[in-house]
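Before any comments, here is the structure.
Just one protein chain is left out here, and the rest sit where they should.
Per-chain numbering from 1; labels A and B assigned in written order.
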Amino acid sequence: MTENGSKNIIDVKDLQVSFFTDSGVVRALNGVNFAIPQGKAIGVVGESGCGKTVTSYAVLQLLAKTAKITQGTIQFQKRDGTVVDLTQYKPGSNEMRRIRGGEISMIFQEPMSSLSPVHTVYDQIAENLFLHKGINEKQARERTVELLQLVGIPKAAERMDEYTFQFSGGMRQRVMIAMALAPEPRVLIADEPTTALDVTIQAQVLQLIKRMQEEFNLSLMLITHDLGVVAHMVDQVYVMYRGRVVEDAPVMEVFYEPRHPYTRGLLNSIPKLRGPRGKVASIPGTVPDSYNLPSGCLFHPRCSQYIGEVCRQNVPQTRAVSANHRVSCFLYDETPDVQKEV
Amino acid sequence: MFLYLVNRVLMIIPTLIVISMISFVIIQLPPGDYLTTYMARLQQSGYTVDQSEIDSLNRRYGLDRPIHVQYYRWITGVLRGDFGYSFDWQRPVNQLIWERLALTLAVTTASLIFSWILAFPIGVYSAVKQHSVGDYFFTFLGFLGLATPNFMIALLLMFVAHRYLGWSVGGLFSPEYMAAPWSMGKVVDLLKHLWIPMVVVGTAGTAGLIRVMRNNLLDELSKPYVLTAKSKGLKEVTMLFKYPVRLAIIPFVSTVGWQLPNLISGATIVAVVLSLPTAGPLLLRALLSQDMYLAGSFVLLLASLTCIGTLISDVLLALVDPRIRYE
Partner (left out) sequence: MFKRSRDTGQDSQESKIYYASQSQLIWRKFIKHKLAVFSGLVILFMYLVVILAEFVAPYNPNQRNTYYRYARPQVIRFWSEDGFHLRPFVYGLEREMDPVTLRRSFHEDPNQILPLRFFVRGYEYRLLGLIPTDRHLFGVDGDNVVYLFGSDDLGRCVFSRVVYGARISMTIGLVGVFLSFVLGLLFGGLSGYYGGVIDKLIGRTMEILRSFPQIPLWMSLSAALPDHWPIIRTYFAITLILSVIGWTDLARVARGKIYSLKNEDFVVAARMAGTSEPRIILEHLVPSFMSHIIAAITLAIPGMILAETSLSFLGIGLRPPAISWGVLLQAAQNIHTIVLAPWLMIPGVFVIIFVLAFNFLGDGLRNAADPY
């Protein structure tokens, strides 16, 4: 419970999570480091299976029963300024439940199935208000209308007594956002909030999230597999691969000066409107099997800039290449001139 | 909602028609028409049969007419409350069946409620504590319940009660109330006796219900809205009952539809073993003595009861599932 000196609302250090399944132990997170500065937005990017979602669940202690945090700390600065390590709380403890929902809210990927089909919109939003704000029924109804108007749902007063299956996909995601904002949280975690939506709706929902973040001075953690999504949304980008952060940098540096071969691969796989026509590049191979992880750098079997034995045998250390830019790759080891232009 | 219910009620009509046809077929099944049987029996017991009586019966049921006319006469009679005549009891059928059916309904309803009360918490427990010792225990018990014929449970219960507790188990009333008219005392007496058939008939159904509840809840527990609910900071138990259990109830409730026929089936046999004054023993006796109007009426009414069960399950379904209400 000390002031951690920085202005990070969440500071995750060396987070390791394993799944204990019948067929063996699977390491889902292998020493993840990241921080969300107060009022800023970070993006966590990677292919499916890289551990982005597990990271967010670990922060909220929502992991499946088979999963355990085996190492690391999650420093969280509470509303009253004290800093606590969330890994020290039991998932069901009162302290954790006050933070979960009350201070850190989450938006999920599937607005369809992430809302209950048999409870009204009001019921699901007001629940958050009763739980964390301790207000009465009448106030809750008023507040729900405000929240729904805030996220742009027309005829909010009438619609709040409807069921979620009576809403369209985009509207459902707005309901979800309203629900997450209801207890006035300080951190918002959005896990692929637009993946399940129509392309035309995606931009609107992203804009809404951005607006809410700025309006309420939220700290945002945006999880996505799509580098394009983070471009206008976040300040710092964390690129994850197979349970590790391989590179993190201010958003513009990621686009203009990507260092890790994996980040470059991801960027190349975004189709471009300008520039030479041709095939959209893809990263060869697939995310490796959790039970048989490769040795050394986990990316080496797919790496286009594989530099030999060292990649196969040693785990690369994270090193800073500039003030806010860190990368884990042997290309930047000791002799920065090994680096080749691509 | 209203339209949905109207639709459901209309759906029952063809079912009832088919049920009445099947019941009519059952009445017609024994070789020869019932009049011949009747006369043979009368003559056996030394009566002389009056030709005018035969003629009047013939006219009444149109026995000399083609089969569809007979069906028409019979079914219109049924609709007016005339279920025909029991030759075995020498009384009109509708004097014999109603109290028995009411008691059947009492036993069945009690068993239904009993099995729900038992299956619901066990199903929730088994799903939440999946693969625990308790889960395996109840699963095994469930299989055992499914594998044991109802009448075996009744026999064993009777045996244990008699041998080790010195009770005589059976019937629904104490001897002093058996023939007495209905009174508060008789109802209390009924309730005292009701629990044994309730437990016996309910046990077999419980096993199936536990599995339904367990499997549905397991399905629901893995759905994304559970995570949403957890992410709000709800207490685990509150979350469990407000969301996944609430949703798992939907298919659970809809099981009334098939549970009622099963319970009525079960109650029929158990009633014979425990000599309950319900439909079962009388139906059996009617069948054995080929007293077909009585037997057919029981089959008709027991099957109709299950239609009502289906309707109840539809209504319950609409109550618990807004998606059906707003269809």
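We take it that a residue touches a chain if its C-beta (ideal position, glycine included) is under 8 Å from a C-beta of that chain, and two chains touch if they have at least 3 such contacts.
It should be emphasised that the depicted structure is a prediction, and the values quoted were computed from it without experimental measurement.
Considering the whole complex, the residue from B:L172, B:V273 or B:L317 that touches the absent chain is B:V273.
For chain B, the list of residues touching the undisplayed chain reads 14-15, 18-19, 22, 26, 29-31, 143-144, 146-152, 155-156, 158-159, 162-163, 168-170, 257-258, 261-262, 264-266, 268-269, 272-273, 279, 283-284, 287-288, 290, 295-296, 298-299, 302-303, 305-307, 310.
The criterion applied here is as follows: only the chains that are shown with their structure count from here on.
Centre to centre, using the average C-alpha position, chain A and chain B are separated by 55 Å. Within the complex, the chain B residues that touch chain A are 223-225, 227-236, 242-243, 246-247, 250, 320-323, 326. Taken together, the chain A residues at the contact with chain B in this complex read 60, 62, 92, 96-102, 105-106, 108-110, 113-119, 127-128, 131-132, 163, 165-166, 176, 179, 183.
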